[in-house]
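Here is the structure we will look at.
Heads up, one of the protein chains got dropped from this complex, but the rest are sitting where they should.
Which chain is which? They are A, B, C and D, in the order written, and residues in each are numbered from 1.
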Amino acid sequence: MPPPGSSPGIETHELSARTSTDAPIRVTCADYCPEQMQIEQVTNLNNFLDQHRPAWSMVRWIQIEGLSQMEAIRAFAEKYQLHPLAIEDMLIASHQPKLEDYPGSDEMPGRLFIVGRMVKMDGDMLSSEQVSLFLGRSTLLSFQDSTSSAFESIYHRIELPGSRLRTHDVSFLLHALIDAIVDSYFPALESYAECLEELDDELRIHPAPNSLQRIHVVKRNLVLLRRAIWPMRELISQLQRDKHECLSETTLTYFRDLYDHCAQIIDLLETYREIAAALTETYMAVVSNRMNEIMKVLTVFMTIFGPLSFLAGVFGMNMPIPGNEWAGTFPVFWIVCIAVVCAMLVLFRRRGWL
Amino acid sequence: MPPPGSSPGIETHELSARTSTDAPIRVTCADYCPEQMQIEQVTNLNNFLDQHRPAWSMVRWIQIEGLSQMEAIRAFAEKYQLHPLAIEDMLIASHQPKLEDYPGSDEMPGRLFIVGRMVKMDGDMLSSEQVSLFLGRSTLLSFQDSTSSAFESIYHRIELPGSRLRTHDVSFLLHALIDAIVDSYFPALESYAECLEELDDELRIHPAPNSLQRIHVVKRNLVLLRRAIWPMRELISQLQRDKHECLSETTLTYFRDLYDHCAQIIDLLETYREIAAALTETYMAVVSNRMNEIMKVLTVFMTIFGPLSFLAGVFGMNMPIPGNEWAGTFPVFWIVCIAVVCAMLVLFRRRGWL
Amino acid sequence: MPPPGSSPGIETHELSARTSTDAPIRVTCADYCPEQMQIEQVTNLNNFLDQHRPAWSMVRWIQIEGLSQMEAIRAFAEKYQLHPLAIEDMLIASHQPKLEDYPGSDEMPGRLFIVGRMVKMDGDMLSSEQVSLFLGRSTLLSFQDSTSSAFESIYHRIELPGSRLRTHDVSFLLHALIDAIVDSYFPALESYAECLEELDDELRIHPAPNSLQRIHVVKRNLVLLRRAIWPMRELISQLQRDKHECLSETTLTYFRDLYDHCAQIIDLLETYREIAAALTETYMAVVSNRMNEIMKVLTVFMTIFGPLSFLAGVFGMNMPIPGNEWAGTFPVFWIVCIAVVCAMLVLFRRRGWL
Amino acid sequence: MPPPGSSPGIETHELSARTSTDAPIRVTCADYCPEQMQIEQVTNLNNFLDQHRPAWSMVRWIQIEGLSQMEAIRAFAEKYQLHPLAIEDMLIASHQPKLEDYPGSDEMPGRLFIVGRMVKMDGDMLSSEQVSLFLGRSTLLSFQDSTSSAFESIYHRIELPGSRLRTHDVSFLLHALIDAIVDSYFPALESYAECLEELDDELRIHPAPNSLQRIHVVKRNLVLLRRAIWPMRELISQLQRDKHECLSETTLTYFRDLYDHCAQIIDLLETYREIAAALTETYMAVVSNRMNEIMKVLTVFMTIFGPLSFLAGVFGMNMPIPGNEWAGTFPVFWIVCIAVVCAMLVLFRRRGWL
Partner (left out) sequence: MPPPGSSPGIETHELSARTSTDAPIRVTCADYCPEQMQIEQVTNLNNFLDQHRPAWSMVRWIQIEGLSQMEAIRAFAEKYQLHPLAIEDMLIASHQPKLEDYPGSDEMPGRLFIVGRMVKMDGDMLSSEQVSLFLGRSTLLSFQDSTSSAFESIYHRIELPGSRLRTHDVSFLLHALIDAIVDSYFPALESYAECLEELDDELRIHPAPNSLQRIHVVKRNLVLLRRAIWPMRELISQLQRDKHECLSETTLTYFRDLYDHCAQIIDLLETYREIAAALTETYMAVVSNRMNEIMKVLTVFMTIFGPLSFLAGVFGMNMPIPGNEWAGTFPVFWIVCIAVVCAMLVLFRRRGWL
């Protein structure tokens, strides 16, 4: 975070002053029209930015993976005249999904700036990554911090002649990217569904001391997912409502479908949260039942030895006790003791205490 | 679910690539007008789709039960030009109720696509099934995954000359189908009402250890029902509000009645959820009361034997104790013991501890 | 409830097929204008319906008490052309308050259909009854299932020359009826207020085991009242908003007053619900305090006899113990014991454990 | 409350039939314009009402304290033609703040009817009083049930030449009255803030058994205040929104300030309610900690005497025990006992149980 009171946004010329790291950066450029397509791995960035796109290209998608080299970011920011506030949001990369429509001035065309949040499960760890999209009239820029294979299938769809993606405009490509981002939530959800089921079984059979801890972790992650998907849904509904010039009518129909996906994810999240809440309750009930069970049996145990010890004490008194001379008193004493124990056990069981 | 990043919707030509199963498929076609009607079990699907409908038919309803044979789905999708997104929603069949109005192009007429969710109780098990409806100007297609008898009474109403259904247009048939779907919730609700009443009695008389578990199951199912009926109500209110060209004015009046049914179901669901919540509380109170009762009585028991054992111990001491030689000490000791016990019992009872 | 899939509403000709019972039905007809009025107990229904109303009558109110004789219902339904959906809602009579404005066709005038829910306390039992009202331009029909004296004071007001009711139109009569329905909630509320106060006293002095049960019953009934009064308020606000042709401007002012009454009832209901919730909390605290008190005193008791029994045991050991031969050891032993008990009691009291 | 079904509102002629009491009634009349002012204690009400106001008077405020003499109420109701519903609301005086704009007929000018609720702390008791205001074009009537000094400072401001109140119209006087009513909440709030702080200290040092009871009382009173201030805020926002003809533009700016005061009060109320909720939690935690502490120490105590008593019992057995003849066994026994006790205390302390 920049310190309080500092200037908002990052101007293009300030970019050079920021520290770059050696982390690799991968730039992929895809050009396509219904008849032709070309996907290129950019190696020399300056050459690439100096050239014009091929005349046949109706849609150009430049995917930048890696935000570590400030000179590269600056080159894109200058070429495509990105807004300083958008550059800041893109680089700090801890934003929830949002949509900004920066107004264009005369020579600077207005661009739709969209922040999405992709989700990945590494074992039990939930990680999320910001994807920043800039939509122009025929160009889409996408920025991510790390390389990932999430958009690979989209390249396949571009390569396929006659596919719906290939035959539509750049807003359909935007839909494809956001669709991939939204779909990335489903595997995470499935993994938590399994986790909750496991916990449910575990609680019933043998509640471990860390069960509650694990339920809490699941709950917290579900909340994180919910925090990200709600503004995502809001964003999609805003895209439908505001009817930006770059969005074609056909794409809007598809965004409605995407809106439904988000609603479905939210629905699942709510269901899982309620299940997690019910699990917490069950855990509490199981633990308290167990404790009560133990205390009950032990107390019964102690109660039985109260009268017995008293009886033994009585016959240990140093006063003349009738029968204390008779040799049969000892077995009789034991019979009485066993009878008392049996009577008490029967009584306890009858009242449901055992 | 399709993998993330894959193309949205299912194109007609993609249907053939999906795996079909041997599960049977039943197609029923009903044509009617006020004067005439005909209900036919379709055996040869291709012949049927090639023929035109009879000239007198004002409303045609084709009911497809079974979604396993992709060639049949494809035939309907091509003949009635269903939207790829609608086909996907229909086949995946895990959607909550929703309403889509896919715009028609020149030669492809726009169709209203409605997803409903029917509910069935098999013993204690709650199952639900998606019903997908496509409404055209005089045709209604309904798709379900399995054969069911839920719509049988609608055929009877079609067969009855002069019935309100027979004399109205296709939107009234839509109302009849959605009405049947909504009415399917009432038997489930009644079964849960009974279940809650049973649990209430059980809790009061003899709370079983799995009572809480059973309350949780009821709660979870009530939540599932609520998840399905809320969008159902939303859908009906949307139908009333948006005034689609296929919906006649008379039908809208009837949809208002249907909206009331949904409101009634939601009202009942809320009541049952509150009862279930109160039952959980009661269970907790009953269990804790029981436990406290046991602990209290047992502790009283142990308390009584404390002084008695002490007394016996005193007279067992090996020091000169006055009266230890007298033969009457033993009965006197017992009298004292009984007096102590009685005094303590009276004291405990007076303080309300027994 | 009719089975799922059956035809919505009850057509006039279907009424005859429904089973009638012998339960009596009472029909009262009141005609009035500022100058004249006449209240008649109808004995011959057919004659009555065939005759025209007197020419001077500006407002006619027909009150039907008893919904058991289908032929009578059919006669009214035909004469006043009631909508099939309204007839169903009237006969099933388990609806929450609602308002329907069924559109009239050429020869069938549109009527406002209003469902109200009246409340009655029989001892501790809360019962409610549906009142169905049909408002025309100068006629009001009211249907109830049982005879009740709730509307008697309205007849008195009709009989009083110059009263506000007598000098206004039929919509003012509607207001009077709904006012009576809303006012029927106040006695029930008062009875629950008293009940909560009693419970509050009881809890503080001697919490009975069924106190919680009784609080739950009050809570549940408050929820039932709330379920009925919320749509009632909604209904009244809808009447004000929609400005139906049958409602005069003056009446609307009075409906605003009625709306305030509903708001007041809701306010009271919320207050009582919070009091009930606080009572539950108090009950829990009182019970747990009591339990803790008992456990504490008993445990202190047991703790005291631990050292005493040990001491007695020591002097019962069969080893040479100094002083065991001296006759004064016994009184000394007792003095030591009493000293130990006193010391412990002082210690416990000082730490606040007694 | 009038019985259900009775006529709404109280007509002017019905007032005489209501029972008057001997309780005194005080009528004060203030007339003022920027240049002149006159405050008069009215003794002969009929004379006063018959006279016209002085020609120079731009604002007249008549304050009626005491609602017990029906003839006086009737005189005002007739002179200022108050609406029957407003008279009822004024006399029953148990209403939450509200605003009514009764429409005027030709000869009866429309008046704004405002109900406010003033708050007073008598020691720990919270009491509230309804203030009913009728606003005309240049006249303000205020009715209260008892005499109070709350509006005294307003008379001072009227007496002060050049004060903002004196130089503005009647709506500014309305603002001054409502401002005084709203400001009456602050002392009550402060008293509860202190009360909560005291309770907080008390809970930490020595939680009394009635602490919970006292927290409940504070909570309930905070709820009562909240019930009154919410509609007050609503009322003020309605005054701003509806722009009644009697309200000048300048006054509206001041009402915005008043709205802020209400918002501030609500904010404080919410803060106090959360503090009260946290106190309840703290009380529960403190009580349960205390109980646990007691049980723990006592149980440790008892545990120590278990082995000791056993040891003493062993050496009391009537069998040949080695060392039982040696005189040194007794001191050795005591040493062993003390060693066992020490070992156990160390163990308990090390595990954190003491």
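The rule is simple: contacts are C-beta pairs under 8 Å (C-beta built on N, C-alpha and C of every residue); 3 or more make two chains touch, one makes a residue touch a chain.
Quick caveat: nothing in here was measured; it's all calculated off a predicted structure.
*Asks:* In the complete complex, the chain left out here touches which of the visible ones?
*Replies:* A, D
*Asks:* Who touches the missing chain here, D:Gln36, D:Ser94, D:Gln213 or D:Asn289?
*Replies:* Checking each option in D:Gln36, D:Ser94, D:Gln213 or D:Asn289, the one touching the absent chain turns out to be D:Asn289.
*Asks:* Among the options A:Arg18, A:Arg137, A:His156 or A:His216, which residue touches the chain absent from this view?
*Replies:* A:His216
*Asks:* Which one, D:Glu71, D:Asp124, D:Asp260 or D:Glu325, makes contact with the chain that was left out?
*Replies:* D:Asp260
*Asks:* Could you tell which one of A:Arg26, A:Arg53, A:His95 or A:Arg214 touches the chain left off the display?
*Replies:* The one listed residue touching the chain not shown is A:His95.
*Asks:* Going by the contact rule already stated, which one of A:Ala23, A:Leu160, A:Met302 or A:Leu347 would touch the omitted chain in the full complex?
*Replies:* Going through A:Ala23, A:Leu160, A:Met302 or A:Leu347 one by one, A:Met302 is the residue touching the chain not shown.
*Asks:* Kindly note down the residues of chain A that lie in touch with the hidden chain.
*Replies:* 1, 3-9, 11, 84-85, 89, 95-96, 98, 100, 102-103, 209, 212-213, 216, 219-220, 223, 227, 280, 287, 291, 294-295, 298-299, 301-302, 304-305, 308-309, 312-313, 315-318, 321, 323-327, 329-330, 333
*Asks:* List the residues of chain D that touch the chain left out of this view.
*Replies:* 150-154, 157, 163-165, 175-176, 179-180, 183-184, 186-187, 249, 253-254, 256-258, 260, 263-264, 267, 271, 274-275, 278, 281-282, 285, 289, 292, 295-296, 299-300, 302-303, 306-307, 309-310, 313-314, 316-322, 353
As a working rule, only the chains that are shown with their structure count from here on.
*Asks:* If you apply the touch rule, which chains end up adjacent to both chain A and chain D?
*Replies:* In this structure, no chain contacts chain D and also chain A.
*Asks:* For copies chain B and chain C, work out whether under half or over half of the interface numbers are shared, and give different or same accordingly.
*Replies:* different
*Asks:* Rotating chain B so that its CA atoms sit on those of chain D: what angle is that, to a multiple of 5 degrees?
*Replies:* Rotation angle, to the nearest 5: 145 degrees.
*Asks:* Could you find the chain whose CA centre sits the greatest distance from that of chain B?
*Replies:* D
*Asks:* When the centre of a chain is set as the mean of its C-alpha atoms, what distance in Å lies between chain C and chain D?
*Replies:* Chain C and chain D have C-alpha centres separated by 28 Å.
*Asks:* Give the residues of chain C that touch two or more other chains, as numbers and ranges in rising order.
*Replies:* Where chain C meets two or more other chains at a single residue, that happens at 295, 299, 302, 309, 313, 316-318, 321.
*Asks:* Thinking of each chain as a vertex joined to the chains it touches, would you call that graph a line, ring, star, complete, or other?
*Replies:* Contact pattern: an open line, chains touching in sequence.
*Asks:* All pairs of touching chains, please: list them by chain label.
*Replies:* Chains touch in the following pairs: A-B, B-C, C-D.
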